[in-house]
Every structure is written in C-alpha cells, then in structure tokens.
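What you see is the complex with one protein chain gone and the rest in place.
Letters A and B mark the chains in the order given here, with residues in each chain numbered from 1 onward.
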Amino acid sequence: MTQALLVLWILCAIFIILENRIYRVIIYFGIFSLITSLAYLLLGAPDVAMAEAAISAFCTIFFIICIEKYYSSRDNVKKEEERGSKKHLFRGFVKLLPPLALCAGLFVLFVYFIPDSPMSTYLKYQYLMRFMQDVGGENAVTAIYLGYRVYDTLFEALILVISVVAVSHMSYYEASQVKDGKHSEIENSGMAIFTMRLICPIIIIFGAYLIMNGHISAGGGFQGGLAVATFFICRYLIYDIYDIPVNKVIKLEEIVFISIIIVTAFAVFLGAAAYMPTAFLPFYHNIYLIIMNVLIGMKVACGFFVLFYRYIAIERR
Amino acid sequence: MGIENIRHLIGNIIIYIGAAFMVFGVVGLFRLKDFYPRILVASKIDTVGVLTLITGFAIRHGLSFFTGKLFLIMVIMLILNPLVAHIVARSAYLSGHKVNGIAGGTPALPELDENGE
Partner (left out) sequence: MIVFWVMFALLALYMVRTIKGPAMWDRLLGLNLISTKIIVIIIVVASIYGKPFLLDFAIIYALSGFIGTIFLALFLSERRLGKQRGNKDGY
C-alpha cells in the first residue's frame, strides 16, 4: 500500500512543477507534505513523519506571508493571464525532460549496482543493540541524537539561534511601532475565537506530552516545541495583538541555548552520556534525556515564536 | 460465539456505515455545480463519517489505551472540522464569491478575477 501512496506523491509533485499560479502551488505543496509524512510513517520513520507534519503548517504560513509581502511591496503587479498560458505549460514540461532523464539513469544505475552483501555490521551492533544500556530510553532516534551524536545536535541548535537572531535584526522596529501594528481588518468571527479557545489547552498539553515522552515513544524536543509554537499562533489568531515582548523571548532563547551547552558538558564530564559506559544508573540516563528534551523543546518553541511574530509584524505593520 | 466476536461484528458494521457516508459525500462533491452547496455537503458528511468511523474502531477495540486516544481524536475532530469549514465559507462570503450570479457579501466588486486569485 506504500507503493500506491507513492504514485499519488509523484503525481502531486508533477502538478506542483507544472503549476504557474502561486497560491495554487502553496495548496498543492500542503497536500504534498501531508502525503510525504504519511509515507514516512508507513516506511517506518515515525519521528521524521511527526516533524514533517508539524513543519508543513509552518511552511504554509511563512510562504503566504512572504508572498503577500512581495506583492504588496511591488508597484505594478503583472496580470496573471500572461503567466497562465498553455504554451508556457508545454515549455515547462520540455525543460523538465533532461533532469527526468538524469534521474531515470541514476535509478537504473542504483538498481543494477546495488550491493548484495551487507557492509560491516559493527556499527549496526553498536547503535542498535546497545543503545538501551548506553544511553537509556526506548527510542533509538533519541539515543542517537542525544547520546552518540550530541555534538551534531548542538550545531543544529546553533543554526536555529543564528537564523532567529538574523531575522530579528533584519526586521528591527521600535517597540511602539510593533505594538501598534495594523490589526486585521477582518476580525475572526466569534465562533472561530470560541472554538480556538477550546482547542488551545489541548495543543499545549499535547506538546508537553510529546516533549516529556520523547525518550520512550516517537516525538521529542523538536516536534513538541513545534506544537507549543502552534499554541502561540493560535493565541495570535484569538487576540490579534502583539503583547508579548519579543526581545525578552530572544533573550530567553539565548539563555536556553547556553544551558543546553552547559548540560551537555556536564553530562560528558560526569559520564551520563553514552560514550562513557560505566557511569550512572539507568535512572540518571532518563533524567538526562528528559532535561535535554525539555531544553530543546523550549528553544525550538521560542525560535519559531520569534520567527512568526517578526514575519507577522513585517507584513501587518 | 463469544462476546468478543459480537463486539467485532458491531464495530465492523459501524465502520462500514461510516465509509459509506464518506462515499456519498464524494458524490455530492462532484455532482453539485456551485461552491456553497459543495462545502455544505462535503464538510457535513465528512465530519459525520469520521465520527462514525472512530466510534466503530472504539467499539472494536474495547476499553483500552487505544480507545482513550481515539476519544481524544474524536473530540478534536468534532471541534476543528466545522471550524475550518466555517472559516473557508466565511472567507468566500466576505470576498464576494457569487452564488449562481447572485452577489455574496460585498455587492460590487469590479475588475477582479473570478476565482479569487
């Protein structure tokens, strides 16, 4: 049944490439990422599927905001009819042919030269058989990204911090300007506001559950942090104001990043991490995993909150 | 024939009823020629179909952890599915999408694309 899903997936990708109008592309991209993450789930990568599902919503929002900003900053917008002709569609398909041929050739090569015997099995033994006693927890992905490859996680966190700082400095405004941002002309209807008030606590409780339960089942800091950031977006939709001081959130994120580094260093020196086998009891392993997941979740939530509020402030200034 | 089998049978019947609801919804989605009847039929049938299906699965699995999570999904769907339909229909109405030539919310909207793009 995965193969049938992948056929739909490829069809959707072709429609994305051949489409010229930008709003339709966004909607097709939403469908594409939904099907992508279902395929991840069926192929046995639950953590990636959850991250993809949470990211697709954020991608949609950021795309819309950037496109609206682009159109509102341009002086004369070209008419849409010029771009939506049949001839253009055919030309796009002709342009598509060489990369398609290249992909087909690579696929044939991959099928014919696939190695029949497995490579070295030492790493497989190291990572898959021993992660429970090395790092603790029942989720092998968590064991890898918080135990064996914790330095990679540090650098990923650093990249997120850099992007947040860059966005917040490029879109710098005075506090009063942002506070008096243009409110939405169409306020949400009363029914929508009431319903989102009902759904908000469920979102934040579920995000906390994902973060705290990340070392046992699928989930973890990144996914839970995205869910918590979704809560803040809902809050914006309900109240439609910028009453949270963004600068303090940026400060909080930097503090959390520094504490991530400190916790990792302590873990290395005290021996709670994986590469020092004779160390603490498994109980302490779990505490280390939970603390790291909570810190990463806080960092991701703060980062996406800052990105969203800055983009919205640009758009509706 | 134990109580287990009876429960499975009832659950299966309810699941098939839910799937049948959804198939009828698709018929409405393709036969109707206008946007507002389409969103009415599609959202209503879809919500009812999903709720029926989840009820069927809950009966099938008995009282367990699985059923608790299913109940949570049921509550979320019950809240969110009408919300999205409401917001989409409201957006179309506020933008003056026409119902068979009769003007919608805002009466005069010249020089605009028919399809909202």
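As a working rule, a contact is a pair of C-beta atoms (placed from the backbone, for glycine too) under 8 Å apart; a residue touches a chain by one contact, two chains touch by 3 or more.
On a predicted model such as this, the values are computed, not experimentally measured, just so you know.
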item: Touching the absent chain when the full complex is considered, from A:S171, A:S217 or A:N286; value: A:S217
item: Missing-partner contacts on chain B, residue numbers; value: 15-16, 19, 22-23, 26, 29-30, 35, 38-39, 42-43, 46, 50, 53-54, 57, 60-61, 64-66, 69-70, 72-73, 76-77, 80-81, 83-85, 87-92, 94-97, 106, 109, 112, 114-117
item: Hidden partner chain, residues of chain A it touches; value: 1, 4-5, 8, 11-12, 15, 23-24, 26-28, 30-31, 34-35, 38, 41-42, 46, 49-50, 53-54, 56-57, 60-61, 64-65, 68, 71-72, 74-77, 184-186, 188, 192, 199, 202-203, 206, 210, 217-219, 223, 226-227, 230, 233-234, 237
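Keep this in mind: only the chains that are shown with their structure count from here on.
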item: In the complex with chain B, residue positions of chain A that touch it; value: 21, 23-24, 80, 186, 188-189, 191-192, 195-196, 198-199, 202
item: Interfacial residue positions of chain B with respect to chain A in the complex; value: 72, 75-76, 79-80, 82-83, 86-87, 90, 94, 113, 117
